[in-house]
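As structure tokens, the structure follows; a few thoughts come after it.
Presenting chain A:
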Amino acid sequence: MKIALDIFTIFSVMAGAFFFLAGTVGLLRFPDPLTRLHALTKADNLGLGLVVLGLLPQTHWPLDTIKLIAIWLFALLAGATVGQLMACTARRGGGQPK
Partner candidate 1 sequence: MNGPTLFGLCAAALIGFGLYGLIVNPQPLRKIIGFNIIGSGVFLLFGTIARRGAAAGMGGDPVPQALLITGIVVAFSATALAVALLLRLFDEGGVVTLVSEASPTEAKADPPDA
Partner candidate 2 sequence: MTLALAVDIGLALLILAMAAWTIAVRDTFASVIGFVTYGLLLTLVWVRLALPDVALTEAAMGGGLTGALLIGAAARLRRTEATVRERPGVFTRTLAAVLSATVTAALSFCVLNLPDPAPTLAPGAAAKLGSTGVGNPVTAVLLAYRSMDTLLEAIVVLIALFGVWSLAHDRFWGGCPQLRTHADSEGILAYFARILPPIGIIVGVYIFWIGADFPGGKFQGATILAAMWLLVIGAGLAHFPPVSQAWLRILLVAGPLVFMAIGFAGIVTAGAVFAYPDGFAKPLILAIEIALMPTLVLALALLVAGAPQRMPPQ
């Protein structure tokens, strides 16, 4: 059982790390703010989410587990809000054009 949980942790954390990789590549390579925003929110939601999911079996029930889940929920909420607000700003011209 312990082995199975450890393997789950390893896979999930690696998947999460992959999404951070993808988010960074997207942020650097995509051509305009809106596509970059899409890359950013992927990393926010899935990257952090998978890392949290992977860490859950390694933490102490209940307080740490609840905190970890809360962190992911905060990140989801923040990601959704920031995504919308940033998209509006980007459409309006991204602030100060240089």
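Regarding candidate selection, all candidates are chains of the complex that A comes from, given by their letters.
Just so we're on the same page, a residue touches a chain if its C-beta (ideal position, glycine included) is under 8 Å from a C-beta of that chain, and two chains touch if they have at least 3 such contacts; residues count from 1.
For clarity, every value in this text was computed on a predicted model and none was experimentally measured.
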From 1 or 2, the one in contact with chain A within this complex: 2
Candidate 2 partner contacts - residues on chain A that touch it in the complex: 70, 74, 77, 80-81, 84-85, 95-96, 98
